[in-house]
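And now, subunit A:
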Amino acid sequence: MPTLQFSSFSEFLQMGTYSFHVWVVYLLFAMFLGYHLILPGLQRKQFIRLQKRRAARDAELAARAASRHGTNDRSAE
Partner candidate 1 sequence: MSIAPSPEVSTWGAFVATLRRDLLVAFKRRNDLLNPIMFFLIVVTLFPLGVSPDPLELTRISAGVVWVSALLASMLSLDNLYRADYEDGSLEQLLLSPQPLFFLVLAKNIAHWLISGLPVVVLSPLLAYMLYLPEEAYWTLVLTLLIGTPVLSLFGSIGVALTVGLGSRGLILAVIVLPLTMPVLIIGAKAVTDVMFGLPVGSHFALLGAMLAVALSIAPLASAAALRISVN
Partner candidate 2 sequence: MWLWFSKLGSPRWFYELSGKWLPWLYAAMALLLLVGLTWALLFVPEDYQQGHTIRIMYVHVPVASISLACFPLMAIAGAITLVWKMKLADMVAKCVAPIGLWFTGLALATGAIWGEPIWGTWWAWDARLTSMLIQFFLFVGVIALRSAIESPDAAAKACAVLAIVGAINVPIIKYSVEWWNTLHQPASNFSMESTAPNPPEIWVPLVIMIVAVYLLFVISLLLRTRNEILTRERRSQWVTDLIARSQV
């Protein structure tokens, strides 16, 4: 069974003089993890919201065009 390497939490933080190196690496890894798991989800929501707005606009444009052709045909585009 692997043995615990650190007797106290402060010793764990120090990592034997290499605290900066080890913790920067794991911080980078944490940010990397977050970026890769969260960003696609945000992009997906943003895309769906954009598509919903576009669908609404197309519907409104189509409705306006339909109503104009229905009433008169002379009007310029």
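In picking the candidates, the idea was that all candidates are chains of the complex that A comes from, given by their letters.
Assume contacts are C-beta pairs under 8 Å (C-beta built on N, C-alpha and C of every residue); 3 or more make two chains touch, one makes a residue touch a chain; residues count from 1.
If you're wondering where the values come from, they're calculated on a predicted model, not measured in any experiment.
Asks: Which single candidate from 1 or 2 touches subunit A in this complex?
Replies: 2
Asks: Where on subunit A does candidate 2 make contact in their complex?
Replies: 2-6, 12, 15-18, 21-22, 24-26, 28-29, 32-33, 35-37, 40-41, 43-45, 47-49, 51-52, 55
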